[in-house]
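A single protein chain has been omitted; all remaining protein chains appear in their positions.
Each chain carries a letter (A and B) given by its place in the written order, and its residues are counted from 1.
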Amino acid sequence: MEFLTPPPVRWLAPDADDPGPAPHTSERERLQPPAPGQNGNGHARGFLSAPRRRARSSGFAIERMELQDVSVAYSGKSAVKSVSLPVRQGEVLALIGPSGCGKTTLLRSLNRLTELTRGATLEGRIALDGVDITTIEPTLLRRRVTMVFQQPNPFPMSVFDNIAYVLREMGSRRPRKRALEGPVLDALERAGLLEEVRGDLSHPALRLSGGQQQRLCIARALAVQPEVLLLDEPCSALDPQSTQVIEDLIVQLRDEVAVVIVTHNLQQAYRIADNVAFMYLGELVEYGTAGSIFGSPHQQRTKDYVSGAFG
Amino acid sequence: MNGSAVTTAGAVVPRKKAIESTATWRRSDRLGLALCWLLGILFCAIAAAIVIFMLVQGVRYLRPSLLVTSPTAGFSESQTGGFLDPMIGTLVVAVLGLAIALPIGVTIAVWLSEYGRPFWLARVTESTIEMLAGVPDIVLALFGLLIFSSPILGFLSRTSGHVVFGRSFLAAGAMLSLVALPLIVSSTREGLQAVPAHVREASLAVGKTRFATIRRVLLPTARPSVVTGSMLGLGRIIGDTAIIVVLLGATLTLNQADNTPLLGLLKGTGSTLTSFIYQNSPTGEGNQPTKAYAAAFVLLLIVLALNAGVDLIARRRKLTTWSS
Partner (left out) sequence: MMQDPLLVEQRPHWWSDKRAGLTLGAVVCAAVAGVVAMLVFVVVQGWPSFAHNGLSWFGSGGSVDQQIKAMFLSGELGGHYVYTFHAWSLIWSTLLIVGIAVALSLGCSLFIAVFVVEFAPDSMKEVLQPVVRLLASVPSVIYGLIGVLVIVPFIGNHLISQQQKASVSHIISLSGYSLLAAVLILTVMIAPLMISIFADGLRSVPRHWLEASMALGINRWRTFWKVGVRAARPAVVAGTVLATARALGEAVMLAMVSGSVGFAPNPFDGAIFFFEPSRPLAATIIQNVEGLSSPPLKHTLFAIAAVLLLSAMLLSLAGWAAKQPLKRYGAA
């Protein structure tokens, strides 16, 4: 029944360094890419017609974390089933999938945040720089693998104190305020927020706009000099302008930290990710470069999801 | 497998899971946690000591005869009777105080929650109730004496000639109601505000007036809150001493003002368990510690029972919630 199967995804703006998609070469020959902005053959695939603005990674990547057969269950109910993935510095890894597929749970297991929930069990092995994370003390682990949440949640303090608070708690002795100024400004700059708040660092953090608050949270997460940065749908509560600013930021950060981002926004994943992992009902369905997942996915379910048949 | 890892050699090595331990904390953090534990245990110990002490003394000194004999003036322990009258006094004062506080409190709460216009009146009312909650009971007692001693309200207590005595169960009950009022108002308000808006809208949408909605839908739903507030208020009324000492006339037995059946009792004077304890401690004139302990034991049991009641209602309330 041909009309029931979703139409194949048209890879309309192929990238220069994409190794090129997969099997159905005859189909590729037949199809002509329509001009950017237009839909081909009546199928609305608007977002894929937009050219990817950001260059792909150069390919140089250090492996930071590795997941082997990781399964997470909450009080017996399985949330993540047997997932294996690498997390590399120099790349942005996007976890995509419909609601409830376990991508947020998987993200939270990377810094052992799942342990804060009662009844959560973890199986399998997650390694940070080769060391099993369950053998690292959670507090120390979370300084190396930091997280930014969906809802911007700056503390009820000033902008300066939000970051200074995190820095103060690092060492065993309480540093002086002057010693903290440098790192605080540095973190704000890396997050691209410095110019906007430089004038008044004691401005209450909760009075910033949503996008600024989220960048403050990113600055806070960067202040501890982590190795891995986890982002849980950071732009879902923000307007498009703020989203764009944060996406630019994420791509800039990718060479300094390994970035893992969970997003339900396929366009966003397409824009910024280098590697994409598609999850469905707790299982890892497919993992590959962004080009291959969006252009020529191997699995049928991936094809269905990416083309919008469900989700 | 959780808890073990396979090494390259193939042997299974048990993996030690590192959980957050206090070893990584700073010393001041650990001291703080130790202080928490210390104070927590100390607190429990003090509470246990108080309860156990009162229990022991009560069991030692309480005899059933004390509960049914009226107190009499005397010089030694065996001559002074029991505390039946104070117990009746506590009951009368509690019923009276609650009977006055409950309608007024629920009215105020309903008005604040459902009407609330003009706005300035609502704010003033809220502030007033809050202020009332902070007024010391001794001030309420003096104020009560002031108004009940005036000739206008002389009918509420005994008068002899032109002098209004001003002290009676009615006077004490009226002032005690002010003590319970803030608790009833805040608890009822909470209960009313917890009812979701769509319930009110549903009732109004079928044509019921607002007042009928309140009477038939909201108040029955908020009934546990009203009951909780009443019991908390009751607890405060029963435990109050200052107002009783000033406004109840400090007679050992119930002294009726005149011979009308109920009103005479209410216009008369008497004592309650709290004033009985106060009088029989070394501070008062009676100075019979054994009777004081026995009465204190009974009082504590009543208060504990009220507490348990409030707990029970809170627990039952958790089982029925709105699906909103």
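FYI, a residue touches a chain if its C-beta (ideal position, glycine included) is under 8 Å from a C-beta of that chain, and two chains touch if they have at least 3 such contacts.
Model, not experiment: these values are computed from the prediction.
K.L.:
With the full complex in mind, choose from B:P224, B:G264 or B:P289 the residue touching the hidden chain.
P.N.:
B:P289
K.L.:
Quick one: which of A:S71, A:S109, A:T146 or A:S307 touches the chain that's been left out?
P.N.:
A:T146
K.L.:
Would you indicate which residue among B:V110, B:L176 or B:L192 is in contact with the undisplayed chain?
P.N.:
In the complete complex, the chain left out is touched by residue B:V110.
K.L.:
Spell out the interface residues on chain A facing the chain that's missing from view.
P.N.:
Per the touch rule, chain A residues meeting the hidden chain are 111, 113, 116, 139-144, 146-147, 149, 151, 153, 155-158, 165-166, 169-170, 204-207, 217, 220-221, 224.
K.L.:
With the missing chain put back, which residues of chain B would touch it? List them for me.
P.N.:
The list for chain B reads 20, 22, 24-25, 29, 32-33, 35-37, 39-40, 43-44, 46-47, 50-51, 53-54, 104, 107-108, 110-112, 115, 117, 121, 124-125, 128, 130-132, 134-140, 142-143, 145-147, 181, 207-212, 235, 238-242, 245-246, 274, 277-278, 281-283, 289, 292-293, 296, 299-300, 303-304, 306-307, 310-311.
Convention: only the chains that are shown with their structure count from here on.
K.L.:
Provide the C-alpha centroid distance between chain A and chain B, rounded to the nearest whole angstrom.
P.N.:
Distance between chain centres, rounded to whole Å: 55 Å.
K.L.:
Touching residues of chain B toward chain A in the complex: what are they?
P.N.:
1-2, 5, 15-21, 24, 26
K.L.:
Residues of chain A touching chain B in their complex?
P.N.:
The touching residues are 115, 121-123, 125, 132, 134-140, 172.
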